[in-house]
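Missing here: one protein chain of the complex. Every other protein chain is in place.
Per-chain numbering from 1; labels A and B assigned in written order.
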Amino acid sequence: MSERSYPERPESVYFFGTCLIDLFYPGAGMAGIELLQREGLNVIFPQAQSCCGQPAYNSGYRDEARAVARNQVRHFPKPYPVIVPSGSCASMLRNRYPGLFEGDPDEGAAVGFSKRVYELTEFLVHVLKVELTDLGPPMKVTWHGSCSMQREMGLREEPRQLLAQLGNVDLRPLERERECCGFGGTFSIKLPEISAAMAGDKAGDVERSGAEVLVSGDCGCLMNIAGTLEARGRRVAPRHIAEFLWERTHDKG
Amino acid sequence: MTKADFRAGAARAVGDVQLRSNFRRAMDGLMEKRAAQFADGEELERLRTLGESIRSRSLARLPELLVQLENNCRENGIQVHWAETAEDGNRIVLDILKRRNAKTLVKGKSMVSEEMELNHFLEAQGIETLESDLGEYIIQLAQEMPSHIVMPVIHRNTAQIAELMERKIAGVSYTENPDELCRIARKVLREKFYKADAGISGVNFAVAETGTLCLVENEGNGRMSTTAPKTHIAVMGIEKVVEHLQDVPPLLSLLTRSATGQPITTYFNMISSPRRPGEQDGPQEVHLVLLDNGRSRILADPELRPTLRCIRCGACMNHCPVYTRVGGHAYQAVIPGPIGEILTPQLRGLDVRGDMPFGSTLCNACVEVCPVRIPIVDILLRLRAEANSPEQGGSVKGAGAKREGKEAMAWKGWQAMHASGAVYNGLSRLLAKTGNMMPGSVGPLKAWTATRTKPRFAARTLHQMTRKRGIPDE
Partner (left out) sequence: MSDQSRNRILERMREGLQATPHPGSDFSVLAEKQWPPEARVKMLRQRLESVNGQVHLCSREGWVAELQNLLSGKAVSNLLYAPGTEHGSELERSWPGDDAGLPSLLSTMEEDVDFRERVFDVDASLTGTIGGIAETGTLILWPTPREPRLMSLAPPVHVALLDAVNIHNTFWEAINQRQWADGMPTNALLISGPSKTADIEQHLSYGVHGPKELIVLIRE
């Protein structure tokens, strides 16, 4: 999982936008593409892509998940890396597809596809080895590493390494930075009382950090924590890490 | 009794401020202590690898090892009994007690006896059973279930325990001094240990090569229950056996360090026979009851088999953000928390507890700490699929029982939207245009918006933006 060997810098990459970004945070997706393009890569966005299938998979509807997953496997055919701006979707594509397609005619394609999947910050750090220059004003920021990013993808330090390159950013730690925010996909709807309690605790943690901006690599968590903060009338701006990095490092002139 | 339901239990518990703070404080303490024990991350990982290999090997050879255990126990003078179900197990215990004309018994802590509801069964037969682990004793006074497998009474604070003991034990006056409360319990229980006709215990590990039963504890009540009375009955799940004596030390180390952050417990009690000639104490009869109760079925499925590696340390619950919020009782199961979410539905059936595998955010905190690396999240996902399976039957009891027409239809609709690029592009554009007009107070959104603002659809999808920017499609 974390002991992964990384390829040389490729010429072309695929971008898998994720359905949450597509519908709710398209700016984060565009920012991710621009970060990759700035590194000189040819970024391909297959228009037929939709969702990784995780909502159904995690709900126990595997046939439905597989039908949707097949649509992704088929539309990323070339041997390019697939870059995903989400720890959770990246984990589904990378860790769950092989099992989901076991014994299926598309098994070989699904396994090949899953091996090409990288989470965005993972790719920026390990393959592109990006160097960032902060052009933004001083700012207090906190980072929420999602459970799938930390524990399924084994990516704890990568996003921090990127944020640490921003000289004007004061990165404030959360007290319980490893604890789940309570989103859990359909968990937030099926067990709303517990989910709300967890989101409430996380929102309190974010508030106490004194951060003006909450950065995360997963839009589900962002929606959950920021939605709770907003309902409480708190002003902490949510930003996907791609958007945050892009905003602070590109020359707007 | 209404059907057990995690959501209902959890919704009640999460509103109990005192309970939540009791658990939060207790779990924080346990997590800290465990972390201090495993400061050397490399040692921990090597030990986990070893522990996992021992438990996997035990399960792979389970039938032979059980036969070996049985033979060695018999040779040592321990009588071995096999029970297919909890009812069988209870009847076996009762028969032993009747033969000995035993009327009173003391119990050491045993999760298997909780699973069998042994106390309840014996009480109905007029046999007085007394829990002797302090926590279990308090639980019994309160007529409650344990809320944690290692610390059964963690949900109550000192004042609540003080009040209970004053009310339930004759001649006891109210005190919030925990040492004094312990002294009171010691006095009551000493008398019982001395007089009890039989003692009942669980088993943490049973060693096949020597026919040895191992018990882990801090208080000494386990030793009392297995030493003072004339008859000792040990009950264990069939998965608890290990092959060699040298398999025990690594598991013991993983168990106590993961559970309570102790390098070892005060007592580790290894019993290999009843009292031998010349010995002045120890039971004259030792019985071992081997309980299946659904375990052999779990064993048969390679993906589910790791469930049986569990050594009952409770680290998964100590680190679970859901358990921490609601406590053990919300699960309405003998074993709560992540391990309970995978074990209980398999033992009792998805038709009975198909709700449990859904009580998790899949955050993997449990997987990260499990000393024998049980892939809890993989098994949760598998059980969710079994619960909603379109086919009945299969390897898990009650498969398909949770599948419900409306939800299945919704997922079919979701599939139709996302399985084709053309349909998805059309519908997502429609959502970008009209999605924000959906009221936040109906359907699934209602639960979300009770404490959060409504998610806002962007005016244009990423698909639209990339096309406009001329990002290549292939």
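Note that contacts are C-beta pairs under 8 Å (C-beta built on N, C-alpha and C of every residue); 3 or more make two chains touch, one makes a residue touch a chain.
Here the structure is a predicted model, which is why all the values come from computation and not from measurement.
Chemist: Which of these, B:G171, B:G278 or B:G470, touches the one chain of the complex that we don't see?
Modeler: With B:G171, B:G278 or B:G470 as choices, the missing chain is touched by B:G278.
Chemist: Specify the residue from the set B:V14, B:I92, B:I127 or B:M465 that touches the hidden chain.
Modeler: B:I92
Chemist: Could you tell which one of B:T49, B:Q125, B:Q392 or B:S441 touches the chain left off the display?
Modeler: Reading the full complex, the residue touching the unseen chain is B:T49.
Chemist: Check the options B:A26, B:M111, B:I149 or B:M465 and report the residue that touches the missing chain.
Modeler: Within the whole complex, the residue contacting the unshown chain is B:A26.
Chemist: Tell me, which residues in subunit B touch the chain that this view leaves out?
Modeler: Where subunit B meets the chain not shown: residues 22, 26, 29, 43, 46-47, 49-50, 53-54, 56-57, 59-63, 66-67, 76, 81-84, 88, 92, 132-135, 138, 151-154, 156-158, 161, 178-179, 181-182, 185-186, 189-190, 193-194, 209-212, 218-221, 223-224, 227-228, 238, 244-250, 252-253, 260, 262-276, 278-282, 290, 292, 296-297, 299-302.
Operating definition for what follows: only the chains that are shown with their structure count from here on.
Chemist: Taking the mean of the C-alpha atoms as each chain's centre, how many Å separate subunit A from subunit B?
Modeler: Whole-Å distance between the two chain centres: 33.
Chemist: Taking the complex as given, what residues does subunit B use to touch subunit A?
Modeler: Answer in residue numbers: 6-7, 10-11, 14-15, 20, 321-322, 325-326, 357-365, 367-368, 381, 383-390, 402, 408, 411-412, 414-415, 417-422, 424-425, 428, 431-432, 435, 444, 447-458, 460-467, 469, 471-474.
Chemist: Which of the residues in subunit A come into contact with subunit B in the complex?
Modeler: Residues 15, 17, 19, 21-27, 29-30, 33, 42-51, 53, 55-64, 67-68, 70-71, 75, 78, 147-148, 151-152, 178-180, 182-185, 187-200, 223-224, 227-228, 230-231.
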